[in-house]
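Below is one structure, written out as structure tokens; comments come after it.
Of the protein chains in this complex, one is absent; all others appear in place.
And then chain A:
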Amino acid sequence: MIDPRLNRPFADLWRELPPARDFFLLQGLPQPLPDQTPAAYFAGLGSEVLTEAAASASDLAQAFARFLAALATLETDAPSVASLTILGGRDKHGRAENLELTLVPGDVAALVGPTGSGKSRFLADIEWLAHGDTPTGRRVLLDGHPCDAAVRLSASGRLIAQLSQNMQFVMDLTVTDFLLAHAESRLVADGVGAAAEVIALANELSGEAFSPTTALPALSGGQSRALMIADVARLCASPIVLVDELENAGIDRRKAIELLTGSGKIVLMATHDPLLALLAGRRLVFAAGAVAAVMETSPAEKNCLTALAAADARLSALREALRHGRQLRFTHEGDDHA
């Protein structure tokens, strides 16, 4: 059957489905004219072009029709999640894992335990929406239900956004161009506005402001991290964010976590930083490949947070002093800069 779209001018197709243009670029075909129809375009291709494309005119027309059909069904966004439930499986020794954990948007959970205790496997189980079919035997439910294979495949790689201290920007673009590229990939209507908002948020998080025209590779560690956090909070569709440690590079980490939870994310933090861990409502303690305990952050622990934050601020102040070439002073009484 002939796709009716092949008989409409390209100008119409471009308007409805702008990425349809990519087909010609990708195949190395000459760009069609706006008032041409695909049917006429393909029929008019010369033999040299067809040889180069290694296909007949009708093959190409069919390939274009398939490309259009597939583009129209492309989902750009991750599934929205009202609740995430993880049901225990078993540990490395085959013992049952006693776990029934439900997280909702805005929840923050810390993952703690030594290397090899099962944190990565736990995240992989969530990302693949495990259904008793991974080595742990865990089951992961979205909104209380198991997901079928099609949902699992399409969610693959989109469910969990990651913020890790190993990550770097590799693109050689200015901050604005980079954010516009990200907004474009999400089909965000007002890309310029979104980019400006992300930059403002990032500058709030990091001590040292950067400009929209700064090149990504020129950002400091703290600025990069702040930009990544603000970008994930505002421009990333994934409902779950994994924070894999957040170094203290002059970023207001409490504000960073609040920004993520305020954007409706479920936040998982793999961290052994007490200040960060205490921001979580509970801690999952990993051992032997399973969650050995779920600890609620107690009121007493929450109380420690004030003192810890003060100690952290003192250390940050010392860093600032170093940066500005001042003498360091650090006393038991806390009057470092008296």
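In this section, contacts are C-beta pairs under 8 Å (C-beta built on N, C-alpha and C of every residue); 3 or more make two chains touch, one makes a residue touch a chain; residues count from 1.
Simple rule for what comes next: contacts and distances are computed from a predicted model.
Trainee: Refer to UniProt and select, among "Pyruvate dehydrogenase E1 component subunit beta", "CobW/HypB/UreG nucleotide-binding domain-containing protein", "Hydrogenase maturation factor HypA" or "ABC transporter permease subunit", the name of the complex member that is left out.
Mentor: "CobW/HypB/UreG nucleotide-binding domain-containing protein"
Trainee: Any idea which of A:31, A:58, A:80 or A:164 touches the chain not displayed?
Mentor: A:164
Trainee: Pick from A:11, A:82, A:96 or A:181: which residue touches the chain that isn't shown?
Mentor: In the complete complex, the chain left out is touched by residue A:181.
Trainee: Sort through A:10, A:42 or A:128 and give me the one touching the missing partner chain.
Mentor: From the options A:10, A:42 or A:128, the contact with the absent chain belongs to A:128.
Trainee: Residues on chain A that touch the omitted chain in the whole complex?
Mentor: These residues touch the chain not displayed: 19, 22, 25-27, 51, 54, 66-67, 70-71, 73-74, 76, 120, 123-124, 127-128, 130, 133-135, 149, 152-153, 156-157, 161-164, 166-171, 178-179, 181-182, 184-186, 224, 228, 231-232, 235-236, 238.
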